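Notes follow once the structure below has been shown.
A single protein chain has been omitted from the complex, and every remaining protein chain is retained in its original position.
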Amino acid sequence: MTHRLPVTLLAAGAALIAGAAQADDPIKIGVPVGLSGANSVVAPSVVQSAELAVAQINEAGGLLGRPVELVVADDGSGASGAQRAFDSLIFSDQVDALISMQTSAARNAGLPILSRGNVPYIYTSFYEGGSCHPNMFVNAWVPEQQVPPVVDHFQAEYGAETYFLIGSDYSFGRGMLEFTREYIEAAGGEVVGEEYLPMDGTDWAPIISNLRSSEADAVITSTAGGAPNVTLTRQLRDSGVNIPYANLAVDEGTAGDMGDVAAGIYISASYITGIESDENAAFLAAMEEHFGDELSTPNELSVPQYEGILAYAAAVEATGSTESAGIIEALAEVSVDGPRGTIVMDHQRHAPLTMYLGRVVEGGGVELVTEFDAVSPGEQCPDL
Amino acid sequence: MGNILLDMITTSAILFLTSAGLLVVFGVMKIINFAHAAFITVGGYATFVAHEIGLPPILGPVFAFGVGAVLGALAEWVIVRRLYARPLDAILATWGLGLILGQLVVLGFGRGVQFVPPPIQGTVAVLGTEYSLYRMVLILLAIAVGLGFTALINGTRLGLSTRAVIMNEQLAQGLGINSARVRLITFAIGCALAALAGSLLTPLTSVDPLMGLPYLIGAFMLVMVSGGSLPALAVACIVLGGMQAIISTYLGSVLGGLTIAVFAAIALRLRPEGFARA
Partner (left out) sequence: MPDLADTSRPAAMRAVLSPRGVKRTAILAIFGAAVLVGPLVLDPYTVNILVRAFFVAIVAVTVDILWGYSGYLTFGQGAFFGLGAYTLAITFSELGFGPWQAIAAFGGAMLLGALVAALVGWLSFYPGSTPLYATIISLVLPIVLVQLIYSGGNFTGASSGVVGYFSFTFMTDTWFRIAGIATLAVAGLAHVLVSSDAGRLLRALRDNEMRCAYLGLDTPRLRIVVLVACAAVAAAAGAGYAAFGGIAAPENAGFIFGTQLVVMVALGGRGMLVGAIVGALSIELASAYLSSILPFMWELLVGIAFVAVIVTMPAGLFGLLGAAARRWAPWAFTAPEPVTLRTAAGRAEVAQAGTDDIVLEANDVSKSFGALTVLSGVSLTARRGELVSLVGPNGAGKTTLIRCLADGREASSGAIRIGGTATDKLPPHRVVRLGLGRKFQAASVFETLTVADCLRIARAGRDKPSLVTTSSELALPAAARSVVESSGLDARLEDEARHLSHGLKQALELAMVLALEPELVLLDEPTAGLTRAERQRFADILTDVVERERLCVLIVEHDLDFVRQISSRIVVLHQGELALDGSVDEVVNSQLVREIYSGHQVEKTGEVTQ
């Protein structure tokens, strides 16, 4: 921290400061992420992919002749931590953009500060949809993209007509399953049960009993990541539930680690490590080379982070500046060819994505069942 | 119907397992061990370690019990015994202890979920329904823990000393009972039982740094309602656990999750001395 800037200048935002910066000053990208708290499990992989993206940009000569610098801040996976992280990144480190995956609570908490600081923000986490801010772009999936592959497949493959939905009681869980219910009903199916367990709940027995007595054809779950996923899956299997089962909230890695209890579970994602493309192969090889033994396996949350930084770089190159207004305009147009394919955030600040339906196989690992090209995010922010 | 009945009984069994250790400490020392949840977590991780170093699954809970006992004794020796004169401070210190244990677990094993393969899997036909075999086993384990502890209290010299300390500590000291030793052993056993519960839960849950926390408030309330008596705790678990299962089934698990806390609070308001002599 140097001397204090006049209030008015501060309020005008970081854009002005950035505009006044010297040519060899680095362009700073802020990554508020859950180094502690619920997201700390996945945070290392997210930080690594961000580091790789920045390293690659700098190896290629930086942006506009300026180096790119990454500033990581812990958002504690929650609202107060996120406000601190946004404050420190925007006002103390004076970053040019924020690019990160966060919990919905953390993202929401950051938005008012985003307004004050007026920097562009690329949100790289899948979420329940409908979060809109003039400075925010999303390059990960929303329910409109994730749910249809599952339901369509269950109907076509198993002729499933009745569904039982189980979730953790939080925004993501409820948001996903509300959409799932609407989609199932629109597709002519029936939801015979929709139950939620508190976030920290561990005993799914009464819900499983209701599931059994409902005699549903298929079960779709959307729990909090980590522990609830594992407890629900274990207890479902332990109770002898063998109907088709899709988990909307489990990532490839956790599903694989769960071992045989997870076998047969369907997952729907915009990224799985088995995507066969040159970009994905190159990305995985670069990660391997860059991090070696320290590598955290790339996943559904870390790859969009990588692509988000590439998208920002493309926007900077396209406008020739880091000035917020221009970048925000450009972000809606630039396209990135990344491990997940070609991505443009041109659908009301969201991006059409290729979605993959996978199934966990015996002994861990995910096999690709089928893929769906250019699934639209639907109506997310009609006002923007 | 059979399912609900089994849910009620097995829920009660889980509650009993996860609160017995807390009750032991409360009964003798009249403090609530806020580190209880951390010791449940420690039990889960001890089981994970036991699995990693290749101990047979049956020894997992034994190992967890041992780790819990050692850490509990250490905690009593370093922290709790200095605070006998300040019961509310003792509670706070155990809460801090829980914080420390939790962070040590994170530093040692990371935030992520660890996996211990379940020793028993599959279902069994009971009351005309297929039901989780392991949950049925938990009923037996809960009864075993209850009987084992009752035997310890009623059948051994240590138990006699303990009962003397519970009734009148000063008098017990006057009779030559080393009440500091009784407290040390009590705290160790309480923590060991918590760790044992954590270990026995691993087949149903995940092993993660927060795995014990969900059981904490329920255990607090059950122990308060039971007024420090083991049989009363069993009754409280059956009544409130049964209610929790019924409410979860018919009104949703969200309300079910509040059952114990709310009903126990109201019950205590109406009958402050607890239900030990009910």
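The letters A and B name the chains in turn, as written, and every chain counts its residues from 1.
The working rule: a residue touches a chain if its C-beta (ideal position, glycine included) is under 8 Å from a C-beta of that chain, and two chains touch if they have at least 3 such contacts.
Worth saying up front: this structure is predicted, and the values here are computed from it rather than measured.
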> Which of B:5, B:73, B:91 or B:160 sits in contact with the chain that's absent?
Replying inline: B:91
>> I'm checking contacts with the chain that's been left out. Which of A:27, A:52, A:70 or A:85 qualifies?
In response: A:85
> Looking at the whole complex, which of A:121, A:154 or A:170 touches the chain that is not displayed?
Replying inline: A:170
> Residues on subunit B that touch the omitted chain in the whole complex?
Replying inline: 31-32, 79, 82-83, 86-89, 91-93, 95-97, 99-100, 102-104, 106-107, 217, 220-221, 224, 254, 257-258, 261-262, 265-266, 268-269, 272, 277
>> Which parts of subunit A face the unshown chain closely enough to count as touching?
In response: 1, 4-5, 7, 10-11, 35-36, 40, 72-74, 76, 78-81, 83-85, 87-88, 91-92, 103-105, 107-109, 111-113, 116, 169-172, 174, 198-199
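Rule of thumb we're sticking to: only the chains that are shown with their structure count from here on.
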>> Using Cα averages as centroids, what's the distance between subunit A and subunit B in whole Å?
In response: 38
> Across the complex, what residues on subunit B touch subunit A?
Replying inline: 3-4, 7, 10-11, 14, 110-113, 115, 117-118, 121-123, 129-135, 201, 203-206, 208, 210-211, 213-215, 245, 248-249, 252-254, 256-257
> subunit B touches which residues of subunit A in the complex?
Replying inline: 36, 40-41, 169, 195-198, 200-207, 209-210, 212-213, 226-227, 229-231, 234-235, 237-240, 254, 257-259, 261
